[in-house]
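Every protein chain except one is present and positioned as in the full complex.
The block that comes next holds subunit A.
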Amino acid sequence: MVIASRRTLLKGAGALALAGAIGAPARVRAEGKVLKIGQLGVMSGPEASWGLVNKFSCLATAEMWNAKGGVEIDGELYRVEIVSVDDRNDPKLTVSGAERLTGEEGIHYFVGPNMDTTATSVRPIAEKNKAIYIPYAFARTVYTPPAENAILGMIASYQVAPVMYKILKEERGVGKVAFLARNDSDGLLQRDEASKVAKNLGLEIISSDTYEPSITDFFPVVANAVSASPDLIIMSSVAPAHCPQLMRAAREMGYTGLFAAESAQDIKIIKEVAGEYGDGLVSIGGASTPEIRSAYMEDFIEKYNAVAGEWNDEAGTKAYALEMLLGTLQKTGAAGISDIEIFKKAIPDFSMKNPFLKEEAALTYVGMADFGQKRQIGVPMVITETKGGEFTTLAIGKVES
């Protein structure tokens, strides 16, 4: 009898604890409104860093807003909740992921995907389920009418290339260039666009090679480019994992010129993998270089470190997406959360202070010149160069509105 009573007591206590555990989040949910934002991208496999940086950036931004009680829209505070889906860089999984986010989860705004193929594949889903998405892919068709649901989250390679190559031609005497492109749609598109820019600037293209995305050793691949003695090796759509390998292999073969990448890279990987050969890379950066970043950016970096375990310089270009979505939704009011047509109408005149830069600068939507409509976040064009194991700011520009 005593045993039975104790068992009953234990069962009752367990049931109470379970009920408490299950009930507590429900109470929290009931107390405040929730704004769900999706994040869809490649988060496993060789390209994992591209999507994971998006995810960690969204989580860090959400945490910053939630620490303040949430984002205020029409006088009410919304707790920001990120729902992430890994598409493994497979368009089939991107489509099912987009269906899940915009269908089952009822989300109208999501960040990603990361590649041309995956960004193109989600367009019908986004249009059917009335969602706005922010890809990190450069295919113009995704942002050009009649498409109008995608907003490019960063600077495209064909936007940075003219500025970057002009600087390198005029200030560093670059005359001969070699292309090394990743053999996928993103790499080939970036190479073709950059080749046109190089030709227009009067640069001589002395070699153009490609490599498979699954490559494990760059030594045989760079041999042709290095033997042609270029002043600059342009690495089209180079992944952060591949960039320092390619640099090191070229330097070990006696190459002394510069490297260029029109995608964001990470200095820690460059230092670890390229080591002493890590200098001379000109690439696109975000707001993370110490000389230009604001206190808000410092806070973002701290939160990012807490979420991801370590900082990644790619996040300097990916910090903007969620800030812009939230800023625009604050302007549209609560109606914009479920009605993207209101959001679209707010895009042309939207402007907010760039919170990540020390100096006063406006953050707007741009893209008229390239896409015929404002479907790009006006991220500042920060061109960096690696020197002494650090990114240094080479030039700061902006995309034409």
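Note that in this section a residue touches a chain if its C-beta (ideal position, glycine included) is under 8 Å from a C-beta of that chain, and two chains touch if they have at least 3 such contacts; residues count from 1.
The rule we apply is simple: contacts and distances are computed from a predicted model.
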item	value
Listed names "histidine kinase", "Chemotaxis protein", "Acetolactate synthase" or "Branched-chain amino acid transport system permease protein", with the criterion being the UniProt name of the chain not displayed	"Branched-chain amino acid transport system permease protein"
Per the touch definition above, residue among A:E104, A:D217 or A:E291 touching the missing chain	A:D217
Omitted-chain contact residue, chosen from A:P240, A:G327 or A:P380	A:P240
Absent-chain contact - pick from A:K268, A:K331 or A:K358	A:K268
Residue among A:N312, A:Q330 or A:Q376 that touches the chain left out of view	A:N312
Residues in subunit A touching the chain absent from view	43-49, 52-53, 183, 209-212, 214-221, 223-224, 240-242, 244-245, 248, 252-254, 266, 268-269, 272-273, 275-276, 308-310, 312
